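Worksheet: one structure, shown below.
The complex appears here minus one protein chain, its other protein chains still in place.
Just so it is clear, A and B label the chains in written order, and each chain counts residues from 1 on its own.
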Amino acid sequence: MSPRLRHLTTLENLPRETIERLLDRAESLRDACAHGTRKLDVLAGRTVLNLFFEPSTRTRTSFELAARRLGADVVNFDIGLSSTSKGEELFDTLHTLEAMHLDAIVVRHKRSGTPEELVRHAMSGVSVINAGDGNRAHPTQGLLDALTIRQHRPDFGNLTVVICGDIRHSRVARSDIDAFTALGVKEIRLCGPAELMPAAGDMPQGRRYDDFDQAIDGADAVIMLRLQKERMASIELPDEAAYFARYGLDRRRLALAAPGCLVMHPGPINRGIEIASDVADGAQSRILEQVGNGVFVRMAVLNEVLAR
Amino acid sequence: MSPRLRHLTTLENLPRETIERLLDRAESLRDACAHGTRKLDVLAGRTVLNLFFEPSTRTRTSFELAARRLGADVVNFDIGLSSTSKGEELFDTLHTLEAMHLDAIVVRHKRSGTPEELVRHAMSGVSVINAGDGNRAHPTQGLLDALTIRQHRPDFGNLTVVICGDIRHSRVARSDIDAFTALGVKEIRLCGPAELMPAAGDMPQGRRYDDFDQAIDGADAVIMLRLQKERMASIELPDEAAYFARYGLDRRRLALAAPGCLVMHPGPINRGIEIASDVADGAQSRILEQVGNGVFVRMAVLNEVLAR
Partner (left out) sequence: MSPRLRHLTTLENLPRETIERLLDRAESLRDACAHGTRKLDVLAGRTVLNLFFEPSTRTRTSFELAARRLGADVVNFDIGLSSTSKGEELFDTLHTLEAMHLDAIVVRHKRSGTPEELVRHAMSGVSVINAGDGNRAHPTQGLLDALTIRQHRPDFGNLTVVICGDIRHSRVARSDIDAFTALGVKEIRLCGPAELMPAAGDMPQGRRYDDFDQAIDGADAVIMLRLQKERMASIELPDEAAYFARYGLDRRRLALAAPGCLVMHPGPINRGIEIASDVADGAQSRILEQVGNGVFVRMAVLNEVLAR
C-alpha cells in the first residue's frame, strides 16, 4: 500500500494508488451522506486552521464544512491582504500557529510553492494542505475533478479530456493534468489563446489546440477555466464577445463532443464569457456535482493526513 | 394544524396558528433556558449558513447563537459588499451552497424579495430564512416583537400599538404589522414625518398620525424605529434635535400612554434622537428583552424549518 500522506501540497508524482485511495474514500463518504450520515467524529478533538492569504469564500467554506463534518474544530485565521506574507514573517506566523497545537493548516497563497515552504519550515507534526498556490497547484480541485469524471466515466484509459481557457496561469489545469495522468487518461487536450497557453515544454502531457472545434471533437469531458477579466488586455481578441466566439462553450460546440460529454468548470462561472448559460445549466453540466464532490474530497484528504 | 413551514421569508399571510406555534415554542425554549438548559442537540449534524449581503453583526450573532444552541454547525459566508449579488450570480452562489449540502441559509439582502427568489431558485431541500430584505420584511423581528408584547399583554384583542419613526423604509414595521394583525391586535397606529410615512394604500392596517402626542395617547406598546442619519436630508425638520422634539420618546410623552406601556426598539438605539436615555433605560423599557427573545424566536424558527 502506498504510504499515508502527511501533507497534500501537490498531486505531482503522487502514485495512482494514493489518488485512488482518496477518491474511494471520498466516494464512500458521499454514499454515507446520501444515506443520511451528515457528521462523523473521526477527527473529534482535532483543530484545522484556514490560512487564506487570498480571499476565497467558496473554497474556505468547502474546507470548513469538510472539517466540521469529520468532527474537527475549525478556526479561520484571517490574514489582511496588506499583511506581509513572505519570508521570515510567514514562517513566524507558521511557528506561532504550530505552537498553538494545531493539527492541520489549510493554506492559500498567491506565491507558488508556499505550501512546500511551510512543510519545510514546520517544526511540529502539523499537516499542510494546499488550497491553491499561485499558478502551480490546487490538488483538491484536481481530485474533485477526477472524482466527478470517474463517477460517470470510470475507464480513464478510454477518456479524452479537453481543458479550455487560460491554461498558462491555471493551477486547476496543472492539478487536473496531474490527477488524470496518474489515473491513466487516454488523452488530454489543451485549448486557448496563444498568449494563455503554457510555455514551451510546460505541461507536456497535453496536446495543444488553438481551434476549440477541433479540440472538443469527440471529447468525453470538457473543463472550462475561469477567465480573469484582467487577462483580456494580454490577448489579441478585442473583447469578451470575441473570446466567447472563439473559446466559449455553447450548444453548437458541445454537440461536436462525444455524446453525453461532461461539462465542468471550477467556478465561479462567467456566463457568456467561458460558457453559455444554457450549457452551464443543461443536462450535461456537472458543475454543481463538482462542488458537492469538493466537500467529500476535502473530507477524504483531511482524514488521510490527520487519522492516527 | 397549520402545515410546518419549510422557509420563512415573510409573515404576510401566515395563519395565526403558525405564528402562535412559533411563539409558543420560543417561550418554552426561554423557559428551558431559565431553568439552566443552554444547549440542545435537536439539530445535531445540521449546518446553517449565514449569507449576509448587508453587514449586521447583531442579527448574525443572534442567528449564530440560536443555531449553535440547537446543536447545529454554523458557517458564516462573508460576502464582500463589492461582490455582485443579484441575478444569475446570486443564484449561482445559491446553487453552489446547496451543492455543499447545507440545511438552511439565513439571508440578509438590501433588495426586497431576495429571499423569495432564493426559494424559487433553490434546487434542493435547503430552507431559506429571511434575516431582513430591503424595506420589505424582517420576519424574526416581527415574531420577537410579538413575543415580547405577548409576555406582558397576552390579550391582543385589547392591544393598541404605536410604531413611530421612518415607517416608509422599515421592514421591521411591515413584519410587526403582519404579526400583530394575525394575532388580532385591536389597533395599530403609525406616526412619523410625512416624508417617512408609507405611500397611500401601503400598510392599510395602520391608522396614521402626524402628532406623536395624539398617537401615543392610551397606547399599550410603543415601538420606536431607528432613524438612519441620511434620512434627515429628506425631511423638513432642520436637525436631529427638532426630530426628537416632534417624534422622540421622552418621559412626558410616555406618560400620555397607558400605564405600564411597553417601550420597544429594534436597536441599535440612537439616544436623544428617537428615544431619551432615561426612557431607554427605564422601568418600562423592553428593549433588552427583545434581544433575548430574538435568540429564542430564531431557535424556534430554525427548529420549525429543520426538524425532521
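The definition used in the following text is that a contact is a pair of C-beta atoms (placed from the backbone, for glycine too) under 8 Å apart; a residue touches a chain by one contact, two chains touch by 3 or more.
As the structure is a computational prediction, the values presented were derived from the model and not from experiment.
S.K.: If the hidden chain were put back, which of A:H7, A:R46 or A:R253 would touch it?
M.R.: Only one listed residue reaches the unshown chain, and that is A:R46.
S.K.: Of the residues in chain B, which ones touch the absent chain?
M.R.: Output for chain B: 33, 38-39, 55, 57-58, 61-62, 64-65, 68, 267-269, 271, 277, 288-289, 291-292, 294-295.
S.K.: Which chain A residues touch the hidden chain?
M.R.: 44-47, 49, 73, 75, 77-80, 88-89, 92-93, 95-102, 123
One rule holds for everything that comes next: only the chains that are shown with their structure count from here on.
S.K.: So what angle, to the nearest 5 degrees, turns chain A so that its CA atoms land on those of chain B?
M.R.: 120
S.K.: Using mean C-alpha positions as chain centres, tell me how far chain A is from chain B in Å, no decimals.
M.R.: 41
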